[in-house]
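Single-structure report; data block below.
What you see is the complex with one protein chain gone and the rest in place.
On to chain A.
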Amino acid sequence: MANVADTMPDPMTGEDGIPLKTKLRIAERRNRIKAALLVLPLFAFILVTFLVPIGQMLYRSVENNIIADNLPRTIELLSEWDGNNLPPEPVFETMVAELKIARETKEIGKIGKRLNYEMSGMLSLFKKSGRKVRKLETGPYKEALIKIDKDWGDPEVWATIKQVSDRITGSYYLAAVDLKRSPQGEIVAQPDYKQIYVSLFIKTLWISLLVTMTCILLGFPVSFLLSNLPMRTSNLLMILVLLPFWTSLLVRTTSWIALLQSEGMINDLLVTIGFIGDDERLKMMFNQTGTIIAMTHILLPFMILPLYSVMKTISPSYVRAARSLGANPFTAFWRIYFPQTLPGIGAGSILVFILSIGYYITPALVGGQDGQLISNLIAYHMQSSLNWGLAAALGSILLAGVLVLYMIYNKIVGIDNMKLG
């Protein structure tokens, strides 16, 4: 036996003496490199257009350099202040000096704006003081500053400055959930008139849920019909389902306005046939109803497509088997057919829900006052108020919410059970 083994070549070694395993590894490595090269362009694209911006957003939501950069010495001195009475004279002196520099570098508005998020009145205080400190040459600076604006004599102002001096802050997140840090450093609720975000989050979730439900209710029968029709008819109908994708969002939304507004066609029709009086025209546009109607219409295909593709694969013999076993049509549907469509409902729901949570343009156009969603506020903070930190915090919360939902879904239904096509 030993002799044979000596003379025979090792079966795990090829003719050229390279072990089979090494050869296999080389061959597989080549395939792996090929695969990597194929996905590389997309990966680079996603990195630049998706991952980097998200990272940026996450950074922005906690970034807080403006005070630390522009009032470095003041906040250094403030760190030794006990916060009870007014800070000592040297603090006022450096503040004046740094205000002068900030005015030169035109940063003073930004400082004021940042502080204004925490305490209203700060922006005007800084602008006004910035103009006037130019003439201040000699001390005592304490009295001089208080003379410029008596707010400088308020310890809360100094406490606020001290508080936002950290380079990393959680205050945007607090603001995004209607909380703030009091000058004493405790977390407290925002004043009532400023509490808008939590209720808006809730409203966004609620509307998204409603839209998802209506999409299920409207999409299920259509998908059922589609999956049971002969191929030719179902293809035609499918085109109708997809039609919303082929028209521009603006055109669609405008048509909804034309249809649904108080002076719109539906109301005109109802008034003409005498269903409602001229003074009781239904308000279906520029409010929540309008948002729900328009969003349902736009997102319906995202429900129908996965549902259809799941239903298409359910053999009619299941329902037949159930019927032959003694189930009436309803039982056969509910116990046998419906459970098998759940992966489709799940996939459609998660698509529609996630899309509607972040929906922006439709509510902006048809939502009116009470049809605005959280994304509209994010957009507002990005474009109008320029409070990017808050916008980023709101966006991050939204992102986290979606991820949590996704995880819950995965736990309950299982992502592998989801069928998108």
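We take it that a contact is a pair of C-beta atoms (placed from the backbone, for glycine too) under 8 Å apart; a residue touches a chain by one contact, two chains touch by 3 or more; residues count from 1.
Heads up, the rule we're going with is that contacts and distances are computed from a predicted model.
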Just to verify: the chain that's not displayed, which of "Tryptophan synthase alpha chain", "dihydrouracil dehydrogenase (NAD(+))", "Electron transfer flavoprotein subunit beta" or "Spermidine/putrescine import ATP-binding protein PotA" does UniProt list as its protein name? "Spermidine/putrescine import ATP-binding protein PotA"
Hidden partner chain, touching residue among A:Ile18, A:Ala321 or A:Leu386: A:Ala321
One chain is left out of this view; which of A:Ser124, A:Thr247 or A:Thr331 touches it in the full complex? A:Thr331
Missing-partner contacts on chain A, residue numbers: 315, 317-318, 320-329, 331-332, 335-336, 339-340
